[in-house]
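What follows is a single structure, written as structure tokens, with notes after it.
Each chain you see keeps its place in the complex, though not every chain is here.
For clarity, chains are labelled A and B in written order, and residue numbers in each chain start from 1.
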Amino acid sequence: MPTQTATQSGCRLTTDLLARFRTVRAATLAFTAPLTPEDLMVQSCPEASPVKWHLAHTSWFFETFVLADYLPGYTPYHPDFHWLFNSYYTSLGDMPAKKLRASFSRPPLDQILAYRAHVDAAIATLLSGEAEAEDEVLRRISLGLEHEQQHLELIATDIKHALFTNPLHPAYLEASAKPWSLIPNLCTFTTFEGGLTEIGLTLDPSDPNAFAFDNETPRHKVYLQPFALANRLVTVADYLAFIDDNGYTRPELWLSEGWSTMRAEGWQAPLYWRRDSATTSGWSVYTLHGFQPLESLLATPVCHLSFFEADAFARWSGMRLPTEFEWEHAALTATTAPRNMLESDTLHPTPAPASEGLQQLFGDVWEWTSSGYTGYPGYRPLPGALGEYNGKFMSSQVILRGGSCVTPATHIRPTYRNFFTPATRWQFSGLRLAKDIM
Amino acid sequence: MPTQTATQSGCRLTTDLLARFRTVRAATLAFTAPLTPEDLMVQSCPEASPVKWHLAHTSWFFETFVLADYLPGYTPYHPDFHWLFNSYYTSLGDMPAKKLRASFSRPPLDQILAYRAHVDAAIATLLSGEAEAEDEVLRRISLGLEHEQQHLELIATDIKHALFTNPLHPAYLEASAKPWSLIPNLCTFTTFEGGLTEIGLTLDPSDPNAFAFDNETPRHKVYLQPFALANRLVTVADYLAFIDDNGYTRPELWLSEGWSTMRAEGWQAPLYWRRDSATTSGWSVYTLHGFQPLESLLATPVCHLSFFEADAFARWSGMRLPTEFEWEHAALTATTAPRNMLESDTLHPTPAPASEGLQQLFGDVWEWTSSGYTGYPGYRPLPGALGEYNGKFMSSQVILRGGSCVTPATHIRPTYRNFFTPATRWQFSGLRLAKDIM
């Protein structure tokens, strides 16, 4: 079994880190290019934040955790920003309620952009010093860049919901021609014999360029029963069969909490689907390219499912969701296939290639697992306020793996653990089937 | 007793009406000058709408009720705007939910302003024709202008709440020096002997320039017992004494619904007051000029009270609120004093002048009455969709009279009936005391 290293996102030298900093920060701004200042103000669901807030908060992160501590003589851009753009770090003091973020017409966008430039310049100063920066500086900047990439993904996710909520349903970008097949591949399976395996990472403390989130650590042994994983993601065509087989009206297919949530919310299909008599399939699907007839998406992975829907679909299929350990174990053995991620500019999941073996493990859609989000044995949060980054969310959330079509490609790892509450649908989330091998 | 006529806002000639149209429409835009496109997006409480929406909806009103019906060959500006900017006229079809208005980043502000210009040009065409316009056209344009003025007042009200909700609490405009006294006048009373009086208006159907809302009609007899009205509004100093006498913790002073609302909402003072140890009074008050120390406002009328608070204050004073009929009866006999209204540019209620007789009947703050909002005897809503303007709100609302410091001066009349639910505080609302004469 290949071993997993944690160095994808690391940089050997300070100058490499500065280059990466500039690339990552520029990518965030580049994504907002098609949007107006007014678009950046919208907060259309409790999970989302205005894009403008994301632009400020990611800068706040560098200012708070890097510049304030490590750049001698650093002057914060604005005295109020310390609390104004704090997201959830209670040990740093109070912060505005999340639902108020849509009221941040002031500071205006120009000031937010100036804030970003101020922070960028200070990081450049810090990394351009003659002396090598301390290891902890490199670690924190690396963390800030992963944080920035998470928020870039959130920007894509949130603006999709914002534009969809607009009664006119404008597209983020006009659609280009879709080169993909309309006919899904057959779904085949790869078998794993299980046994003792190792999961997660333990970072080398002497290597400041190694990076992983604290929740991926430490590396530890897990025993797996034999299992099989589907070679591709569940498609729109697959899911349509579930809907047409009355999947949304049969309680025996659902977890109890899923059934009551689904009925209370009135779900009858994934988020972003709507009935549309003008299409041959009777459905349209809102994408970042605007509404598309569902028939053009049959071979693409189904997307914007809650855990409850993914679980019900798997039960209807006579199978189940994988555990996060099965997924990670399989991901380590997979070849590096082409990945449909943010840089592919598809902005939507695409059909699996007609290849052998496990496909689509990375990109396309986040894959719901059956695993609750808890700390690994021996888990320790980062010290200080950064300890609030991940650890305090370890209840009532479910693990997703593999990244999506709006995840930056350098952001994902086999050990990467994403997590959301089981009713979450605004993410690009789907599933891959698993089954036991007796 | 002087008779009340309904001609203040009417115009004798079509050209006069066009001039008035231009003046009123320009006033709306002028008010938004200090605001950014981002400010115009904020919707900070369920009562409020984004300013941008107000700008579009008032144009929609002219397009829907005037141009579509009366300008031959009129082309609507945009096919979606008919439903997009409908507020609550169900007989015209569906409309977006009110809470979604903050998602209207598209159409962008530029397009909204172009929409206004398009409508303005069409109205000018309609009123510049050689032939006199039909009476119904003049009536509907007059209605549209009153509607525009109502929304101008709402813009002032809503942006105050929006800027206050912003954690930085920016001012709409910087404060200028306040020329007013800090010492309130003594509160004296004017006595009325009562008897049969006439309330409301009946419009002359042959005069298209006469205007009143349908809910002010028809004129009818009401019998009044003897009563007295305070010559000035209740001041901040008066209200502070109520608070200091534990007004907010004594249930015997409150209506039952007021007590439970106040406790559920956690009210301890009027909206926009906050404890502030940096002031000598211990309070600051948010105004459109930013936070002001309460001690500088002692002689000004107390503002942003719910009906429940106004009622509790009156009970604590051993008096009561006036009925809307007492108020109207008194207002007809009052001299035309200087009025602190929108054009005064104070943007806040100001102290009563040291004059004899009833002061502050018009402007400063809307005065809560004890009267529920119902139709007058013989009341008929306007025909068609315009019948939804007022009549369908005649339940669970309380009448306010007299206009406020953000009401346009030409918009108010002695017969004018405003109405809100009794828990409403975001309006510039206060009170005047009344008492029985035995």
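Convention: contacts are C-beta pairs under 8 Å (C-beta built on N, C-alpha and C of every residue); 3 or more make two chains touch, one makes a residue touch a chain.
Predicted model only: the values in this text are computed from it and were never measured.
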{"item": "Identical protein chains in the complete assembly, only 2 of which are shown", "value": "4"}
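Here, only the chains that are shown with their structure count from here on.
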{"item": "Complex contacts: residues of chain B adjacent to chain A", "value": "36-44, 80, 83-84, 96, 100, 102-109, 162-163, 165-168, 170"}
